[in-house]
Structure formats: structure tokens, C-alpha cells
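Have a look at this one before I ask anything.
For this depiction, one protein chain was excluded, whereas all remaining protein chains were kept in their positions.
Each chain carries a letter (A, B and C) given by its place in the written order, and its residues are counted from 1.
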Amino acid sequence: MNDGIKSREKAIFEAGIKLGALYHQFTGSPVSPESVDSLERAIEESIRNQAHVESISVKIDRTLLKENLNRFGYTELTGLMLEVELAVKVDETCIHAEMKPVEGYPLMLLLHERT
Amino acid sequence: MNDGIKSREKAIFEAGIKLGALYHQFTGSPVSPESVDSLERAIEESIRNQAHVESISVKIDRTLLKENLNRFGYTELTGLMLEVELAVKVDETCIHAEMKPVEGYPLMLLLHERT
Amino acid sequence: MNDGIKSREKAIFEAGIKLGALYHQFTGSPVSPESVDSLERAIEESIRNQAHVESISVKIDRTLLKENLNRFGYTELTGLMLEVELAVKVDETCIHAEMKPVEGYPLMLLLHERT
Partner (left out) sequence: MNDGIKSREKAIFEAGIKLGALYHQFTGSPVSPESVDSLERAIEESIRNQAHVESISVKIDRTLLKENLNRFGYTELTGLMLEVELAVKVDETCIHAEMKPVEGYPLMLLLHERT
């Protein structure tokens, strides 16, 4: 195994860690149309702190959010509301991954761009 | 039991729910000096969504945060970093509660102001 | 305000804290028909550790669980699956509270038994 492969594998592992962490840290948070902007920013800035994160974009689906409001005008963040794009860099190798709803399941997947 | 007492008891119960929820939803979040502002705002706006919350203020202790940074420049939000002031209103009865570190324990307590 | 009232109010506040904590700590946990027993026991034993908890019973709705299994044979614990009975004691005052689904919302409520 050469170093290039090792960096790539480590970056892929780290990308998985970040998506799993984001999901289980922040789903369940109370969220409404009024508070959705601050939650998106906080999730981005929180996960960006973690080791090897090069960039992250978090979008919460406003349509799905509004469809799920309870009688008090809010709902809980669910995995299906999340669209996340993530770049993780180890040494010189950058890996892109994303989370998005696919057929009713919040899928996490690797994208095959590289540097 | 008269209605006044019932409203007061319900408000006290709701105040407890909010503090327990806030604590176990958001502790563990990665946080750094750069991201602490957005996390404070998101926690406030998230919990403010919940039923009966009249007002909420969340402050994260920057000194404790900086003392706990890991080698990657961030740490995790802990209960001891949190200072929360919360007002919950049921009917016309408003209850104030807070969370703050007392003797090394993140204490949640009722304050005996009323409207 | 006499001591009896103060104990009762404190017990009510503590009951709220426990239910809010339980909800936001454990919802989101992967759960299946095979693992539901161990999750129920762990939630009970975990929350029973907290100050002033006299007793706790946690039941996860197997029917709702099975209706929500994903293609991999599991789902996530949601508030609507939870039925919780909780007794909290401060000094000699015991308060009973519960969480259960009411009209599509995971309601937390005080019960008016006393000792």
C-alpha cells in the first residue's frame, strides 16, 4: 500500500465519521421556518471544526420542514430534511461526500472527484 | 387545586423539559472560539420554538472552552460551559429557571420570580 | 411558601428535566425488533441514575417500530414510539409524570397522584 492510497482511505474514513457525527448530533433539534437559518449555520460551523474538514455546506429542506410543523409551529430536524456537501482533506488528497434523501432514506455517499 | 396553581405547576414542568432537552440535544457538539457564536444563537432559536417558551438566553463560557481545546483547535460542548436563562409562560403564569455550573456540577434550578 | 410546596415544585421541575433529557438523548438511536429490548432496559437504567428518580418504566411501541422499518430492517427511535412512566421524589413528595403519544404528538404530562 502506497502513501497516496493511505491518504485517500483515511480521508474516506474521516468523511464517514463527519457525516455520522453530524446526523446523530443534530437530528432531533427543534426547528421552525424562523430558526432554520441559524441551525444550518451552526451545524456547518460546528462540523467544520473537526479534523480534516476542508469545507461543508448544510441545507435544510424548507418544504419538508413546513409540511411537518406541529401545532406549536415547529418540528424536529430529521435526516430526510438534510442536504450536506462535505470535503475532507488528508495530506494532499481531498474526498467529497454528501448526504441527501434518496427513495425515502437519508443516504450518505462518496463522490468520486479527486484532487 | 385552583387554576393558578395548576398553571404554575405546568410552567415549572415545562421549564424542566426545556432544560433537559437543551442539555441532551446540544452537549457533545463540536465547538471552537470561531464557532461559539453561531452555536449559542442556534441553541437559543431552537429551544425558543418549543411550546410555552417566553424567552431564553444561552451563554457558552469562552474561558472554559479555550481551556479545553484539543490538538485540532476545538472541543465538545459540555454542560459546565452552559449558562442558560429561561422563562416559560403557561396561561398568565411565568416561571424563570436557569442552568449554570455550581461546584463542578451543571445545576438546573427554579428562580422564584413571578409575574 | 411552605416546604411542602417547595418540595412539590422541585419534584415537578425534576420530572420535566428527566423527560426532556430522555427524549433528546435517546431518540435517533437505531432500533429494530431484535434490539428493542436492550434499548428499553438501557434507557430505564440510564435515566434511573439521575438525581431524585424513584422509578421509571420505558416501553417502545413494537407496532409503530415495525411499521417504520427501512430497507435494512431497522428504524430510528422517535418520540411517538415512547411510553414512559416516571416517579420523582424530593424530600417526602413524590410526583408522577408520563410521556405518551396524544393526537400525533409525544406529550409529556404530570399526573396528579401524590404520596
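We take it that contacts are C-beta pairs under 8 Å (C-beta built on N, C-alpha and C of every residue); 3 or more make two chains touch, one makes a residue touch a chain.
Since the structure is predicted, the reported quantities are computational estimates derived from the model, not experimental observations.
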From A:G16, A:P33 or A:P101, residue that would touch the chain that is not displayed: A:G16
For chain B, enumerate the residues touching the unshown chain of the complex. 24, 27-28, 70-71, 76, 79, 104-105
Please identify, in ascending order, the residues of chain C that touch the omitted chain? 21, 25-26, 28-32, 34-35, 38-39, 41-43, 45-51, 72-74
In the full complex, chain A touches the hidden chain through residues 1, 8-10, 12-25, 97, 108, 110, 112
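The rule is simple: only the chains that are shown with their structure count from here on.
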When the centre of a chain is set as the mean of its C-alpha atoms, what distance in Å lies between chain B and chain C? 20
Take the average of all CA coordinates in chain A, do the same for chain C, and state the distance between these two points in whole angstrom. 29
Name the residues of chain C that each touch 2 or more other chains. 24
